[in-house]
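The complex appears here minus one protein chain, its other protein chains still in place.
Which chain is which? They are A and B, in the order written, and residues in each are numbered from 1.
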Amino acid sequence: MVRLEGQNAIELRNITKRFGSVVANDRICLSLKRGQILSLLGENGSGKTTLMNMLAGIYLPDEGEILADGKPITIRSPKDAFDHKIGMIHQHYKLVEVFTATQNIILGLKAKGGLNLAEANRKVQEICDRYGFEIDLKKKVYDMSVSEKQTVEIVKVLYRGADILILDEPTAVLTPQETDKLFAVMRNMKADGKALVIITHKLNEVMAISDEVAVLRKGKYIGTVKTAETSPQALTDMMVGHAVTLNIDRPQADELKKRLKIGNLTVKDKEGVKKLDDVSFEAFGGEILGVAGVAGSGQKELLEAIAGLQKLEHGSSILYIAPDGREQELYNLTPLDIIKKGILLSFVPEDRFGMGLVGGMNITDNIRLRTYRDGKLMLSDFAESKALAEKIVTDLEVVTPDINRTPLRRLSGGNVQKVLVGREISFNPTILMTAYAVRGLDINTSYAIYNLLTAQKMRGAAVIYVGEDLDVLLELCDRILVLCGGKVSGVVDAKNATKEEIGLLMTTVGGGKEATNEA
Amino acid sequence: MKHEANTPLIRLAKRDAMSGGAIWAIRVGSIVLSLLIGCLVILITGNNPFKAYGVMIQGSLGGKVYLQQTIKIAIPLLGCALAIAPCFKMRFWNIGAEGQITAGALGATLIARLLDGKLPSLPLLLLMCLAAIVAGGIWGLIPAFFKAKWNSNETLFTLMMNYIIIGVVGWLQNGPWEARQGRMAQFSKDATLPKVLGIHCGWIIVLVLVLLMFFYMRYTKQGFEIAVIGDSKNTASYAGMKVGYVMMRTMFLSGAICGITGFIILSGANGTLASNIANGVGFTAITVAWLSQLNPFAMIVISMMLAILTKGADTLQTQMNVPASLSNIIIGLLLFCMLGCEFFINFKMIFRSRKTEKEVDAK
Partner (left out) sequence: MTGFINGLILLIVAAISYGTPLMFGTLGEILTEKSGNLNLGVEGIMFMGGAFGLGGVFYYEKLVGENANGVVAILVAILAAFIAGAFASLIFSFLTTTLRANQNVTGLALSIFGTGVGQFTGELMRVKAGGYVTISNGLKVFFSNTPFPKALTDIPYVGQLLFGHSVFFYLGLLLAIGMHLYLNKTRSGMFLKAVGENPATADAAGINVARNKYAATIIGGGISAIGGMIYITSIASCVWNHEGLAGVGWLAVALVIFCLWRPLSTIWGSILFGALMIMYLRFPLPFIPTDIYKILPYVVTIAVLILTSLRNNKDKQPPASLGLPYFREER
């Protein structure tokens, strides 16, 4: 078969995918053309990865059809995807640490004869040379940088003969220089007639690399435009859409009191990459400070740093101002120190079962995580946690078969989150931090959570709300801090700001203009 | 992922809570199954299996003396299983109980050698017990320290620790502390645990430990911390628990209880120290703890069950000339069946059929 450039390699028609009651993809149409790079643009949770996972054989669509070279196909497994020459590079790499690049690339492939690593090296090197990958094939994965690991994943897919490559947010973990290199090899692959899809929410990259841009918003397909005929502003409008009125109450507190002063906060990860870079801001009792940013911009590290769960770089400062005016520096305090100093700091982490709750324990035991130290002598607390658990279950309408028996893991996501939030607000915190508090929850539970947060604000707590839905951030919060690549990109007044403004700040530090910073 | 095209013939799904009755039916069923396989082994020896089982029951429970001897076998198993429970709850795979028992016995012996005859019986025994606690605890603490500090593999570390202390005792037994022909001197009556109802009072100690351990795991702050760390170390840190410290503390406790067990064997049953004082109890007790789902009361039942098999097989050897190692075979079979049966309690198998496919689609 002659494969002309610009011909449709893959066509998606009316693809719909549901997870429970949530529609992740709603009748999406898309075509991938040979010799082209398509950007799949959208906010977090807009359904980009879900859509591509259906091409990679991870999910099967509920409705709609996939055509390869004009013929309908069914992709049931990653192996099927490979048979159709589709390869996807996921965000989480699947590599064997003690193996070399080549060993990882040929892993699982059957071939005649014994294992000839020299021959395999040569073959892999051929691919690398053809597209301009720079990598030492004999290097072990544990010695590799994230960027090198990514290269191995891409070469692995190419080695298996993929003609259609899907890269899921490949630049999220790369430095600008590494990003440039990646784009160079992507252009080489394009010139070789491959069809490429890059999932991203960074507008400058979209403009730089792609031929066409397809935009998704909240699971819906918005449209496809040619990159040459569009602008970042127009794309932002497509991505965030018109502001939707949610009717979240936003009462004003009588007075604002400074509760937290963050100065020059810097955090590095295990590899020494800065996850937070010189972050400074203040949070006030009586307001909800929203934190916006694309995924992985440092939101998680910011909240964990304040909670004492991250190692801070020298010079960082977290100053806590108690209601009685007493000041306390939290730099290098452990969570236990924070508790012992009587600091009323609450934290609803993103990963509910990985941190924050114990999935195998019942509701009362999970409440006890906060109260067990209040018991007398050696004894764990029982009366307090029991009363509190009952109160939370009643007040927040948590549905559970048995408050003292059923492990949390068996409850629905909404009920689990109610337990977590309920516990964290139960002891009237001075500072309440939440990370993606409504992720995966239905509308009613989400509103219940918004109301709880607002009630805390009106009580005088400083609420920090890390969120992903800009509409919610704009209506719920008083101010919004925008993070971009671990830096504070700007702080805007939520009452006057627009989605476009925030969208721009999320993708470029400073957003091109000075952001207003008012308290 | 629910839509794998080539759905395997049998799919597994985690079961929701099974009714208590069904769980026990499966467990009892697995015990019966293991005894039936044991029948085959007995048949090989040319004996009547039912008669053999009869002899075993008779020899372990059918008389006051027999029962006392059976309980004597169960005591250290129970004590040691109790010691292992908190570590396993914390997902710290302590398989060094054998060595911690030996270390405890060594500590107690040291005191007995120094103070026997100089102190009245009660303070002497208390001091011996204390020394056993400290010695066993330290022997448990060492691997925990390296685990907490550098994340050394605790399974292999604790395993190696066993043989070191056993070797040290062997050296003392054959060298500096030798009394005659590779044996140490028997303790005086002062350094021996008194008997209650015909059995050394170790049985009271371990029963008290059952209550204490139940209470500790369920009602204390430390027990709570252990349970949280076992489920999620991140959540534990989030809640302000010091994971490394709790690990070391728990291992000290575990080693200490093993030490007490060692003291009981030493002072109650053997009356002297020897390098084989633990005699496999530390390993067998791990299976006791696991099969009891770390529940102290269930440990009483399981350890008695294994003791009955052990004592019964001894009787079988003397009466029917069947090697006593039959008990280890049947205990092994019992463990296999009970380990395997947990699978059927936790998972249900879904056979491929049209109905289940629809069920999945509906989700």
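FYI, a contact is a pair of C-beta atoms (placed from the backbone, for glycine too) under 8 Å apart; a residue touches a chain by one contact, two chains touch by 3 or more.
Since this is a predicted model, take the numbers as computed values, not measurements.
*Asks:* Counting contacts across the entire complex, name the shown chains the missing chain touches.
*Replies:* Per the contact definition above, the missing chain touches A, B.
*Asks:* Tell me which residue among A:V22, A:L107 or A:A191 touches the hidden chain in the full complex.
*Replies:* A:L107
*Asks:* Give the residue, chosen from B:L78, B:L193 or B:L333, that touches the chain omitted from the document.
*Replies:* From the options B:L78, B:L193 or B:L333, the contact with the absent chain belongs to B:L333.
*Asks:* If the hidden chain were put back, which residues of chain B would touch it?
*Replies:* On the side of chain B, residues 12, 41, 44-45, 93, 95, 146, 150-153, 155-157, 159-161, 163-164, 166-168, 170-171, 173-175, 275, 280, 283-284, 286-287, 290, 321, 323, 325-333, 335-336, 339-340, 342-343, 346-347 touch the unshown chain.
*Asks:* Given the full complex, what residues of chain A touch the hidden partner chain?
*Replies:* 78-79, 94-99, 103, 106-111, 114-115, 140, 142
Here, only the chains that are shown with their structure count from here on.
*Asks:* When the centre of a chain is set as the mean of its C-alpha atoms, what distance in Å lies between chain A and chain B?
*Replies:* The mean C-alpha positions of chain A and chain B differ by 45 Å.
*Asks:* What part of chain B is in contact with chain A in the complex they form?
*Replies:* Per the touch definition, chain B meets chain A at residues 1, 3-6, 16, 219-225, 227-228, 231-232, 234-235, 237-242, 363.
*Asks:* Per the contact definition, I'd like the list of chain A residues that touch chain B in the complex.
*Replies:* Touch residues, chain A against chain B: 20, 58-60, 74, 76-77, 80, 307, 309, 334-336, 338-339, 347, 349, 351, 353-361, 365, 368-370, 372-373, 375, 378-380, 382, 410.
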